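Provided herewith is a single structure, encoded as C-alpha cells, for subsequent inquiry.
Only one protein chain is missing; all other protein chains are in place.
Per-chain residue numbering starts at 1, and chain names A, B and C are given in the order in which the chains are listed.
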Amino acid sequence: MKTVTRAPSGALERDTARARPAEQTRPGWRTGLAGAMKRYGPYAEAALGAVTAIGMLLTIWAALVYAPTDLIEGPVQRIFYIHVPMAWLAYLAFFLVAAASVMYLITRDDRWDWFARANAEIGAVFTTFVLITGSLWGKSFWGAWWVWDARLTTTLILWFIYVVYLVVRSFWGRTAQGARNAAVYGILAFFVVPINYEAVTWWRTLHPSEVLPLGGTPQLPPAMVIALLLSLGAFTLLFAFLLLQVYRLERAQATVERLRAQLEEE
Amino acid sequence: MGNMFLIASYAVLWVGLLVYIGWVALRMRGVQGEVETMRDLIAERERQAEARATKLAQSAKLTAQTASAAKTPKRQPGAPVAKAQRR
Amino acid sequence: MRLAWGQLWAIVGKDLRLELRTRQVWMSMGVFALLALLIFSFAFDLRVENKAAVGPGALWVAFIFASMLGLGRNIAAEQERGPMDRLLLCPVDRTVIYLAKVIGNVIFIGVVEAVALPVFAALYDLPIITGLIVLITLLGTIGIAAVGVIFSALAANTRAREFLLPLLVFPIIIPVVLGSVRATEALVNPIHGDPPWLGLIIAFDIICLSVSAILFQFVVEE
Partner (left out) sequence: MSAPTTAIRSVSPARWSAPRQSETPGDTGAQPDETTADDEYQRDQSPQAIVVERLTKVFDARPVLRGVSFSLGQGRTLALLGPNGAGKSTLLRILATLSRPTGGRVIVMGHDLAREANAARWAIGYLGHQTGLYGELTARENLLFFARMYGLRDGAKRADALLARVGLRARANDHVGKFSRGQAQRLALARGMLHDPAVLLLDEPDTGLDEDALALLSELLDERTRQGQTTLFTTHQLARGLAQSHQTLVLLRGRVAYDGPSAALDLAAVCDLYGGEA
C-alpha cells in the first residue's frame, strides 16, 4: 500500500477495463441489447438448454428407432448420425477460431479472443468424439481401429492443431501477446487446412464419400436424411449452448486476471 | 457384433458430453468463487483507502510549481490531490 | 521499393555474417542431420527393395529436425539483447524483416542440406543427385522456413521455446513433408500418374509466405 488512492469506488475498475472506452458510455442499440440480454438472458439460456436437451433426445430416437437399418453396414451405420454432424461442427468451430482471430487482430477486443478460445476448446472436444466414434465404426466395418485414410488423417491433424492451440495458449497465459500469437497461429492453421486435405487425399482415400452431394440427388433414403438433419440441428444447438457456457467461463477467467492485477497493483 | 460398437459409441458420446459439461460447470464455479473473494478483498481495501484519503486530504495541499510545497507533511495520498488542482 | 530491397539484403547479409562468425549453428545442424541419417540406417531395414521406400522419408525427417535447430536459434539470436527492437526501430516494413529472415534461413538450411545430400546418396546408395532434387529441396526448405520463421518468432518470447517450436510447426508443415518425401521418392522410383507433388509444395509455399508476411507484424508488436 503506497500512495495513490483513487477515491470513488468503481473508478478502479473503470481504469483497468480493457480498451473499449466508447462502448460503455455511448447509449444506443448496443446498450439496449446489453440491457435486454441482462434481463432476458437467463430465460433465453434456459430455453436454449431445454431445447437442446429435447433435440438430443429426439436425435437418439430418430437415429436408433426412426431411421431404417442400413442394408450393407447393418446397425453400426447408425453411428453416422452422431459422427457426421459433429465432424461438420468441428470444422465450423475451426473456421470460427480463424474468423474470430482475424477480428481480434483488427479490433483488439478481448471478446473476440474469448470467442476464439471457446471455439477451439469445443472444437477439440467435438473432434475427439468424431475420432472415437469414427474409430469404433472403422473397427466394425473395416476391421481396424485406424486406417491412414485421407479424411481420418486430416481430422487427426485438425485435432492436433486444436490441442497445440490450447496447449500453447496455456503456456502464453492470458496476455495480450499470447492472444495475438494464438490469433496468428489460428489464422495460419486455417489457411493450411485445405492444402492439408488436398495432400492427404492424394496420398490415400478409403473413407465413404460425401453423403449429401450438393446439387445432386441424395443417395440416402428420405428417412435417413431426415434423421441426419434432425441430428444436425440438435448438435448445432448443443454446440451453441456449450459455446455460450465456455465463452462465459473465458470471460470470468479474464475478470479474475483483471482483479488479480488490481490487487497486485495496490 | 455391430450393435456392440453402436452402443459403445453412443455411450462414449453421452458419458463424454456429460463429463465435459460437468467439467465446465466445475471450472465455472471455481472461477466465480475466485471472483467473489477478490471483489471482497478489493472492496475492503478501497474502503480503508478512502477512509485514509478523506482524513489526510484536508491537510495535504500541494502546489507543484512552487518549491514551498516541500514543507508539506507526509504525503501518502497527496498525489491525487495535487492532480486535482492541476486540472 | 528500392529501399525495401536494400533493407532485405542488408538483413540477410548481416545474418549470414553473424552465422559465419559464430559457426556453431551450422556445425550442429550439419552434424545433427548426418547423425539422424546414421540412426535411420539402424532403425529401418535397408534391404535393396526397401531402400527406395524408406530412404526419402529418412532424408526429410533428418532435414526437418535439423531445420528446427537452426530456426529456433536464428530468431532467438535476434532477440538476445532486447526484443528485436533494433530492427523494429528502423523504418522497415515488417514484411521485409519476415522475408529476410526466411531467405536467411533457407540459405542456412540449404547449405546444411547441400552437405547432407551427397552423404545420404552415398550411404543409402540411391541415385537421387539430379537437377530435380535441388528444386524439390529448395521448395521444401522454403515451406519449412516460411512456417518456421513466424512460429519461432511466436515461441521466442516464451519460456520453453525449444520444445514449443516443433509443437507449433509440425502439424502445419505436413503437406510439405508429404510432398517432398513423395517427390523425392518419385526420383528413385517413378510412378505413372503420380499426383503433382511439386505443385502442392508450391501452393503451400505461396499461401504460407503470403499469409505469414501479413501476420508477422502482429507477432513482433508490443
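Keep this in mind: a residue touches a chain if its C-beta (ideal position, glycine included) is under 8 Å from a C-beta of that chain, and two chains touch if they have at least 3 such contacts.
Computed from a prediction, not measured in an experiment: that's the story for all the values here.
For the chain left out of this panel, the touching residue among A:69, A:107 or A:175 is A:175. Although one chain is not displayed, its contacts with subunit A can still be listed: residues 2-4, 15-16, 18-19, 21, 174-176, 257-258, 260-262, 264-265. Summarising the interface, subunit C meets the missing chain with residues 2-3, 6-7, 10-11, 14, 17-18, 21-22, 80-82, 85-93, 221-222.
FYI, only the chains that are shown with their structure count from here on.
Rounded to whole angstrom, the centroid-to-centroid distance between subunit A and subunit C, based on C-alpha atoms, equals 33 Å.
Per-chain CA centroids place subunit A at a distance of 29 Å from subunit B.
With centres set at the average Cα position, the gap from subunit B to subunit C is 46 Å. The residues of subunit C never reach two or more other chains; the list is empty. Of all residues in subunit C, only 147, 150-151, 154, 157-160, 164, 167-168, 171-172, 174-175, 178-179, 182, 195, 197, 200, 203-204, 207-208, 211-212, 215, 218-219, 221-222 touch subunit A in the complex they form. Across the complex, subunit B is touched by residues 1-7, 9, 12, 60, 64, 73-76, 78-79, 82-83, 125, 128-129, 132-133, 136-137, 139-140, 238, 242, 245-246, 248-249, 252-253, 255-256, 259-260, 262-263, 266 of subunit A. Interface residues of subunit B, counted against subunit A in their complex, comprise 1-3, 5-6, 8-10, 12-13, 16-17, 20-21, 24-25, 27-28, 31-32, 34-35, 38-39, 41-43, 45-47, 49-50, 52-54, 75-80.
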